[in-house]
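Removed from the display is one protein chain of the complex; every other protein chain stays in position.
In this document, chain identifiers A and B correspond to the written order of the chains, with residue numbering beginning at 1 in each.
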Amino acid sequence: MYFLLRRLGFYAVAAWVALTINFFLPRAMPGNAVQSIMSKFPNLQPSAYHALEAMLGVGHPGSLWHQYVAYLGDVFTLNFGTDLAQYPAKVSTLLGQTIPWTLTLVGTATVIAFFVGTGLGIVAGWRHGGGLDRVLPGLMFFQAVPYFFLALILIELLAARAHIFPLGQGYDGGLIPGWNSAFIGSAIYHSILPAFTIVITTTAGWMLQMRNVMITTVGEDYVVAAQAKGLSSRRVVYTYAARNALLPQLQGFGLALGFVVSGAIVMEIVFSYPGIGLLLVGAVTSNDYPLMQAIFLVITFAVLLANLFVDFIIVAFDPRARTRGAA
Amino acid sequence: MNAGPVLDIRDLSVAYRTPGGDVKAVSNVSLALQPGEIVGLVGESGSGKSTLAYGACRLLRAPAVITGGSVRYQGRRTSGPADILQMGQEDLRKLRWREIAIVFQSAMNALNPVLNVRDQILDGIHAHLRISRAEAEAKVESLLDLVGIPRSRLRAYPHELSGGMRQRIMIAMALAADPEIVIMDEPTTALDVVVQRDILGQILELKEGLGFAILFITHDLSLLLELADRIAVMYAGQLMELGTSAEIQHEPAHPYTTGLLNSFPSLHGPRRELAGIPGTPPDLRRPPPGCPFLPRCTFGTDACKEVDMQLVHVETSPDLAHVTACPFVLPGGEPAGPAATRKQAADTPALREGSSA
Partner (left out) sequence: MTAAPQIVVDPAALADEPQVRKLGQWSRLPVKAKAGAILLGLFVLAGVIGPMVAPYSPDYQSTNPALALHAPDGQFLLGTTQSGQDVLSQLLTGIRMTLELALLVGVIATVLSVVVGVTSAFLGGLRDEAMSLISNVFLVIPQLPLLILLLGYLPQKGQTATILVLSLLGWAWGARVIRAQTLAIRSRDFVAAARETGESTWRIIAVEIVPNQVSLIAASFVNTVLYAIGTSVALAFLGLADLSSWSLGTMLYWSQSAQALQLGAWWWFVPPGLAVALMGTGLVLLNTGIDEFGNPRLRDAARAVRIGGRRQYPADPTPVWQPGAQPRSGLGRLVHSFSRASLADHGTAAGGRTS
C-alpha cells in the first residue's frame, strides 16, 4: 500500500502544480488582458467585471497570497465562476452538460482500442516473424497519421457521400436530450463513427507497443522454464508471458492518458461533438478565460484520477509493486 | 524394470544458424545416463554443456538446429525407447517435466514473478498428473517439506524469498511430477558456499529417496568429484573424456581434464602451484581440424590436427567405460601406445550397461 500512497502524494503534487499554473498564467500575461476582454463583452454586469478582475489579479482585492487562498477555496467548492461568452451561465453548469458526452464516448472507445490492440499485440509478439508482422508498416502509418485527417476523410467518405453515418453532432438536432429511447438511440448512432475513428488510429499504437514488450518477455528465462515444464501453449502465453508483459503495457497506458485526451479534443472538433474538448476550443477562440481555466483543471484532474486507477490495477496485477516503495 | 540407459544420447550435434554461418555448439557427443545415476557434465563457459542438455530436450530456440544424432529415452513408465528428436509436439509436452525435469541456473529469472510458489508448483503437477485438487495441494506441501521450506511460504512470491530458498523451490518444482531424470544446470553457481553445500546435500538425499537420475551441469569440477558417479568433460562442443569420478580425479586421461584439476586448490595434500589453462576456446564457426584443445595443450603435436575425436578406451584403465578423445597421452602424462592397439570403445556393449560405479 505504500506504493499507492506514494502515487497519491505524487498526484496531489501534480494537481497542485496544475492549480498554481492556472492561477499564475493570467497574471503573467503580457498586455492588459482585462481591457481586451472587457471590450469583447460589453454586455457584462459590473459584478462580472469585478470577478474577472479578481481572477486576473488586476486591481486590488488583497495580496497575492490572499487571492491564491481564495482561488483554491473556489476550486474546492467547484465554484468556477460565471461564463463570459454564455453569460450568465455558470461554468460548472456548462461543464456538467459536456463531461458525460466526452466520458462515455472517449472512455469506451479507448478501452476497446486498448483491449483489441493489446490482444493483437500478444499474438503478434508470441508469433513474431509470422503473418501478423506483415502489417507492421501499415500500423506504423496509422499511428503516425494525424487523427483529424483520417477522421475527416472518413466523414467525407462514409457520411457525406455514402450517408451511412451522420455528419457530426452528438445527437439528432430535432430531439430533446432525455432518458428516452429515441434520444439514446440517436446518441449511439452519432457516436459510432467518432468511436470508430478513435479505435482505428489508436489500436495500432497499443498493438505495436504490446508486441515489443511481448517479444522481450518471451525471451525471458521463466517462459523457457514454462515450456520445459510441459505446460500447454495457452498457459505459457497467457499466464507466463502475457501477464508479465501486461505490466509495462499498463504503465504505458497510464502515461498515454494525456494523449488520449488530446485525441478526444481533436475528435470533438472534427465531429462537432458536444463534449468538453469542443467547449475548450470554443473558449479559446472567444477568449473566455474563466471557462478555459476551469476546463483545463477538470481535464487535468480527470487524467490524474485515471492514472491513480491504473496504478490500482497495476498493484493488483504485480505482486512486486505491493512491496516496492519507489514509483 | 528396463535395462539400459534411461537417456541415450548418440552422436548429437547442435548448431546455431547465424547469418555469418553455423556455429557448431555441440559436435558428435555421445553420452548415456543410467537409471538413478549422477552424471556430471563439466566444461568452461561456451563449451556447449548447456546446449547439449537443452538440445537433447529440444528446448533450444531458433536459430538453434539439431544437425545430427539421436536422443533415446526410456523410463520406467514407457514401454520402449523413444527418440526425442523425432517426437511430435504433444509427446514432447508429455515427456517434459514428467520424464525429464530441469532445474535452471538462475532461480530468480526462471520463476514467474507474478505467480506465487504454490501456483507454480501446481502448474507442473496439473499439466501431467490427473489428480484431484486436494491431492495436488497435499503434494505441493509435501514437496516443500522435502526440500526444507516452511509451509508458511506457500503463498510467497519469488521476489520475497532468498536465493537459497528460490533454488530449493526450483528443485521442489522439478520433482513435482516424479521425473525419471532431473537436469540440473549450474543450480548452485549463484549461491554462496554454505548454502551450496546445503542444497547439494539435499539433492543427494532426494535422489537416494526418489531414485531419479541426474545430469549435473557445472563449470566447477571440484563439486562433481564429490557428487557425481561419472563425469563427462566437454570442450568446444565435444567430449574430451568420460569416466567415473574416481578415474577422472586420480587418472585423468586428457590434458584438458588435467588442466581443470590443476585449476582449483585442494584442502588436503601437499601444496602445489595453481595453474590455469592459458588461452581461449576456439571460434566455433570455423572449428579447427582435429582436436580443438591443441592450441592450449602442453602435449600438443602436429599429429593432433588429424585426430578424429572418437572416444577411445583409456589403455591403462581396467574400466572399459573410461574413454578419452586424446589418443596420445595417458594418465600421468605418459605417451600412449600405437593407435593399432586401441579398442574403439564407442561400440562396446559394456559402455551401454554402465560402469561398475
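The rule is short, and it goes like this: contacts are C-beta pairs under 8 Å (C-beta built on N, C-alpha and C of every residue); 3 or more make two chains touch, one makes a residue touch a chain.
What you are looking at is a predicted structure, and each value in this text was computed from that prediction instead of being measured.
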item: Residue among B:24, B:49 or B:126 touching the omitted chain; value: B:126
item: Contact partner of the left-out chain, one of A:91, A:122 or A:266; value: A:266
item: Residue in contact with the excluded chain [from A:92, A:108 or A:143]; value: A:143
item: Where the missing chain touches chain A, by residue; value: 10-11, 13-14, 17-18, 21-22, 25-26, 29-31, 33, 126-130, 133, 137, 140-141, 143-149, 152-153, 155-156, 160, 198, 201-202, 205-206, 208-209, 212-213, 215-216, 218-219, 223, 227, 230-237, 248, 252-253, 255-263, 265-266, 269, 280-281, 283-285, 287, 292-293, 295-296, 299-300, 303-304, 307, 327
item: Chain B residues touching the omitted chain (full complex); value: 14, 17, 54-55, 58-68, 70, 72-73, 77-83, 85-89, 91-95, 98-99, 123, 126-131, 135, 178
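In the analysis below, only the chains that are shown with their structure count from here on.
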item: Inter-centroid spacing, chain B versus chain A (mean Cα positions, whole Å); value: 56
item: Complex interface listing, chain A residues touching chain B; value: 220-222, 224-232, 235, 239-240, 243-244, 247, 317-320, 323
item: In the complex with chain A, residue positions of chain B that touch it; value: 57, 59, 61, 92-98, 101-102, 104, 106, 109-116, 123-124, 127-128, 157, 159-160, 173
